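Removed: one protein chain of the complex. Kept in place: all other protein chains.
Chain IDs A, B, C and D follow the sequence of writing; residue 1 opens each chain.
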Amino acid sequence: MSDLKLDNLHKSYGATKVIHGIDMQIDSGDFCVFVGPSGCGKSTLLRMIAGLESVTSGTVSIEGQPVNHVPAAQRGLAMVFQSYALYPHMSVRQNLSFGLENLHMPKQEVQERINEAARMLQIEELMDRKPGQLSGGQRQRIAIGRAVVREPKIFLFDEPLSNLDAELRVAMRAEISDLHSRLGNTMIYVTHDQVEAMTMADKIAVLRKGLVEQFGRPLDLFNYPANRFVAGFIGSPAMNFADGVIKGASVVLNAGGTIPLPQGRFDTTDGQQVTFGIRASHLSLDENGPIKLSVKTVEQLGTESYVYGQLDDGTDFALHQLGQVDVQQGTVINLAPTLDHSHLFDTDSGLTQRIDTAPT
Amino acid sequence: MSDLKLDNLHKSYGATKVIHGIDMQIDSGDFCVFVGPSGCGKSTLLRMIAGLESVTSGTVSIEGQPVNHVPAAQRGLAMVFQSYALYPHMSVRQNLSFGLENLHMPKQEVQERINEAARMLQIEELMDRKPGQLSGGQRQRIAIGRAVVREPKIFLFDEPLSNLDAELRVAMRAEISDLHSRLGNTMIYVTHDQVEAMTMADKIAVLRKGLVEQFGRPLDLFNYPANRFVAGFIGSPAMNFADGVIKGASVVLNAGGTIPLPQGRFDTTDGQQVTFGIRASHLSLDENGPIKLSVKTVEQLGTESYVYGQLDDGTDFALHQLGQVDVQQGTVINLAPTLDHSHLFDTDSGLTQRIDTAPT
Amino acid sequence: MLEALSNAFSGNSWPVAFIIYLVLGWVLVRPKGRIGGQLMSALGWPIEIAQRLSGATGLPYIFLLPNMIIFGLFTFSPLFINIGFSVTEGQSILFENRPYAGLDNARRLLAETQIDTGALNREDDKFLQAVADTFIFVIFQVPIMVFFALCTALALNREIIGRAFWRSVFFYPVMLSPVVVGFLWTLILKRQGVLSITLMNWGIIDEPIQWLTDPSWTMFWSVAVYTWAHLGFYMLILLAGLQAIPKDLYEAARMDGTNEWRMLRRITLPLLMPTLLVVTILSLVKAFQAFEELYALNVRWISLVAYIFETSGLRGQPTANGLGIAATASLLVALVLILLSLLQIYLTSRQSK
Amino acid sequence: DEVTFLCYQDGNECEVFAGMADAFTAKTGHTVKIDTVGYDVIRDQLENQLQTGSAPDVARVTNLGGLNQYYLDLTPHVDTAYWEENYSATLPWFRQPGGEDAGIYGWMTQLTVTGPYVNVSMFEDAGVDMPGAGATWDDWANALREVKETLGITAGLAMDRTAHRMAGPAFSYGAKFFDDTGTPILVDEGFRKFAETFVGWHKEGLMPAEGWPAGSGTQYKNAAPLFLSGEVAMHMSGSWMINNYAENIKDFDWKVVPAPCGDGGCGAMPGGAGVVAFKSSKSPEAAAMWVDFLAQTENTEAFAAATRNIPAHAGLQASGVDYGDASPVVAASLSVFAANAGEAAKSTPQAYTFQGYNKNHVIYGIVPDYLTKAITGEITLDAALEAIDADVAAKIAE
Partner (left out) sequence: MSAVWQFLGRRQGHDKLSAVDWIVYIYLFFGFLIIALPVGWIALNSVKSAFQLEKQDLSILPSDFNRVARATVYSDQGREIFIINDLPDWVLNWKDLRPEERAARNVPEFLASYEGRAFYALRSHLGQVPTQVRALIAAQNMPEWLLRYPSMSATARQDVDIEAALAGRSADERRLLGEFLGLAPYEPNRMISQILVTAPHPETGVVQNYAVPKFDPSRPFLAARDATNATSGVIRIPTETATATRTINPSWGNYIEPLSGKAFGVNVNFAACFTNSVLVTLIATLLTLLINSMAAFSLSKYKFRGQTMFFVIILATLMVPPTITLVGVFKAINATGLSGSIWGVIIPGAATPAGVFLLRQYMLTIPDELIEAARMDAASEWKVYWRIILPLALPALAALGILSVIWRWNDLILPMVAIATTKEAYTIQLCLLEFRGEHLSQEHYRLAMTMVSLIPTTLVFVFLQKHITTGVANTGLK
């Protein structure tokens, strides 16, 4: 039972309010990812959980116990830093044992834990090197190892992959997921890369400006975004949005074109200003399609192709197709949305107009 | 006629040979991209063309004239550097005019050229700012602007996008393509990102260890890679490779499984050691498929999914599917290759065994 | 004011030559643009011309040249002149009046008996005394200063109120000239100075102490004042070193449950080691050269440099062979200092690898 | 021609010269450019300048014999009879050692003599009578001890830190300084006796810790601040101090007393600064004329009166000088010093030999260097005396 509960959490730096009241319940064993644009408060939130940052108001509870005033070291958490924060002057072994020695743990046990962690992370041959002699991926493993040996209730990761190159990131992503499934610990993971979020998380919390916009399973966020922000943030390329007005059972786009809405899916009123949303891969080339796109760039990647262009009113739109498409720059093409995958948001509030919710 | 010819070009730093003899003919108006792994000599080659690096042997000719001994400034080229190399202490206007002033061009003309470039690149409102006050994308435009005002015969770009974040890269990619189509200049562009290469190039030169492995149009390289290196380098995720032996008209994989080969497509001999290649998106889930994959990770990105795993002999294999797939980690799945898109390379030489070539 | 200006620029051909040089440059290069730019363009005309004539190959040497000329004239040639003095004898400063003496000066400096009179030599005692005293000074001064510089840097690296103010306060003595430092402290430490009198008023001592010349105090105060004057500089370097230690290491250590003392011992000090090394060696070299402050303080003992200074007779009465003896001593000191600095270069370059 | 004149001053000497230069110009048409510098420069830099050929034409120097090799012989330019008549006592000081040199090299601007200043008020307050004429150093030491005890002052006697001031008392104790051939024999019976006494005075506290022990090496140290601040009752200094004391002492009475005596006589060191012309001068004629001009009786008298110094001019010494508005105290002090010089010439002629010795400056520094160590107990007195002998021998060997 190493669950974590945040209760109306606030944080201000002097007059600057950074976290505006966050409630969250993270269950034991969950892999929870915090995503959000830069500066939204992800790191701050994580550091408050870790105890590195004081709480302005609200409660952080671990296993039901409020820990607001418990020092970082005694909360039973471990943190993996973005830059890993390995002690550069200590060997890998010393890096791993340092925290345990601070607890005055018997040598014997320290040794055992380290060896076990080393085996698990396959870093046995690196034990006597210094961090400076390791590659990025190896360092990452040591940083995780340092957390693992402490057998924490909860792991915290603050953008642990953002310093790596693309290739290594992919590999590390897999390793961390793997680790999670083996250890079964609660993990909280901060990133602003939503590919990471989508592929690793059991639950994702999307943050914006110190508030949680949506908290749920990845595919639920993808398929049932609660508002326009989440819809735009989750998924790559970002969802296409076009403003329009409800006319009966259809949306009339400001750029021209009428899109019929599936029945009973959206809760709309006539004349409502709405934003229609559709992902690039849910569009198809269709001579009769209601959406007219002036093509600006075509990117042929071999196995897939992207077409970028603008609607008549200047709204950017993108099309994503598998395989190689036969579209020329400068032409105008017609696109049809897959109606099942279309979204509708209130233009003013940004809230989804969908009635159905994700299956639980 | 601003074509560029490289003739048996060599470069050594002391005893280290970096470029081993490169012949290449780049036509006027072409957008030519050099790709290759890190350290393969792309930058060196570009800098030799620019005149920033001396030529050890061989000739660089521009418009038919050898320019080996012409100083950089007088070759009529312009270069956009990876970090842009904007003069941080000068305003945008001064950055643009610095080179022209060095040529003692009349003030009037300098002004005109700058204004024109500014208009073209839409940086008119930025003219009095310093580079430090600009966003990454804006800086990029200034760097290009600095090249444009010199009205060079040839543009050289050395990984101009590698410092940008993913989003901006996509946008900038499009802008550079756009600029090329408007100016019609010859452009040489170095990158090691093959997405960039694929989407921007008229011609791609794949370099490895100081030699050109293949030089041709992007889709030709994608569809008809000349050897295993090019096949593995072009396309993302990288092509899957599995070693095997030719048995009649089929390949018997070392990991088990027999794959029939399309008739008349490959030039093989019985018992030949070959490497079978197939892209992740040219595999499909098929209960009878010859390829058995133990699934290690599944990445569901919403619109597409990747499945990573290993064959029986430990070879890594990946599957790429549109949409969301229903595969569980730890299970074994069967895959069938799309035979039309399969590749075959000699294991020793790595050369393709394909008979047909790209249409010209 | 005006008089000083005219004194500075008249009676010497340097300024005139410089103006001619500039005008020539201006004519040759014909710079355009703003006045500052024109000046700079004109200033560099030899380099411009050289590049036009022969390309870029020789340019690095030309860029080095002005510095190297001055450097050669006033830093190198003195070294060689000193070698010249050390192998010749006599009282004259002119080489034509100084007969060659081989190693005689070294013997005058170091031998047991005086080679000119056959009596017991006194010079070696003095020199060795200076060496010994200087060593004592260095041995105490360097660790003490490094320790306090470190303490101060550690204190200033904390989140304290008015950090910039404190930093300035501790750096300020570095801005004072040795003359001022000497004068300042003499005022306090002389027999009837504030220190003695205050201590007497408090009943700690019974009669005033001659802090700077009392043999049991002179070294203490030499070290103290020298440390006072230079601490700020090293404090600053250490502070920079401390600030270069990534903050997240401390956070990681906090997560690891490290207490402050252990944080200092296991994290801060090891990571500060490279800087500490630089500081130690720099201050070691500086302490060996200690002279000006001590000279201004009139301390009782004679440092190595003061010995050279005095013996050379450049100030004070020239004595027979004093120049040669001083030159020999100076070469010995220079050798030690160069070895020390090479050690530093070696250690720092090893560190940076 | 222009004569460049490097001058230093204890009081207003250079200003007086400046006034006289106008008269000189009026008389001869040559001009004099006076460069007033600190004494340091004369002592430390002049010889280097001479060696490197950047010296002035004329300078006011104190190292009279030491710079002989650079002097311009004035004989061809001046009335030698006049010079020999009036300056015969001091002319040898400028000459080369050995006695063969008969050149005329310089004009003594003034005669200085060492001697003690006494804080009269202290004696009065303590109720101690000052020893009279002919008293010995021991008498004075006893009297000073009493004053010190009674008033609770720091010390009784202060002395500038140089062998020049110490020489007079040492002569009194019988130190010879030179053997019959004129070579220095510093440490003899008399010297040793005085050195013992001198160290003893320091140890018992009769002499202050701020005096000799406060200096290091061969460094000179002026004890005047001690006297000025009322810390000591007696200052062993010299006639050059009169003006300073007359000017600056406002809160006690002071006077100059005759040099105390001893077995060896009543020792005092004569000395003074001389104006010399240098061979390297570009206009030797004019330089020589300037020196000669200054040496003329009326000018010398005017100079002595204006600067309140004892003239080195024999005739003026006898006839006295009209010191104008000078306070009677100053005049009286000057005459005591002049008497000291006369007494020394009789009872301790080695004082004049020492003053004329061209390496006396070396000895001035070496003696304090080692005696200080003996005072502070770093070495024994015997070792110090031995060291003085050896070091002097090494330093003057050529």
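Quick note on the criterion: a residue touches a chain if its C-beta (ideal position, glycine included) is under 8 Å from a C-beta of that chain, and two chains touch if they have at least 3 such contacts.
Source: prediction; values computed, not measured.
The chain not shown here is touched by just one of C:I19, C:L64, C:L103 or C:I139, and that residue is C:L64. Contact with the chain that does not appear here is found for just one residue of C:L103, C:I139 or C:I197, C:I197. Among the residues D:V3, D:V118 or D:L151, only D:L151 touches the chain that is left out of the figure. From the options C:N105, C:Q141, C:T268 or C:S312, the residue with contact to the chain not on display is C:S312. Hidden from this view is one chain, which touches chain D at 6, 8-11, 14, 35-41, 44-46, 48-49, 52, 54, 120-122, 124-127, 150-153, 220, 222, 224-225, 228-231, 240-241, 244, 247-253, 310, 317-329, 331-332, 334-335, 338-339, 342.
The chain not shown here touches chain B at positions 50, 52, 71-74, 77-79, 81-83, 85, 87-89, 98-99, 102-103, 146, 150.
Taking the whole complex into account, chain C touches the unshown chain at residues 1, 3-5, 7-8, 11-12, 14, 40-41, 43-44, 47-48, 51, 56, 59-61, 63-64, 66-68, 70-71, 73-82, 85, 93, 151-152, 155-156, 158-161, 164, 166-180, 183-185, 187-188, 192-194, 197, 200-201, 208, 228, 233, 236-237, 239-240, 260, 275, 278-279, 282, 285-286, 289, 291-292, 305, 308-309, 312, 314-315, 323, 326-327, 330, 333-334, 337-338, 340-342, 345.
Criterion: only the chains that are shown with their structure count from here on.
Centroid distances from chain B, each centroid being the mean of CA atoms, peak for D.
Centres computed as Cα averages put chain B at a distance of 56 Å from chain C. Residue positions of chain D touching 2 or more other chains: none. Per the touch definition, chain B reaches chain A in the complex via residues 170, 173-174, 177-178, 181, 195, 198-199, 218-219, 222-223, 234-236, 279-282, 296-297, 299-304, 308, 320, 322, 324, 329.
The residues of chain A lying in touch with chain C in their complex are 47, 50-52, 71-74, 77-79, 81-83, 85-90, 98-99, 102-103, 146, 150. Interface residues of chain C facing chain D in the complex, by the touch rule stated above, are 91-94, 108, 114, 116-117, 119-123, 125, 190-192, 210, 212-215, 298-302, 306, 310, 314-320, 322.
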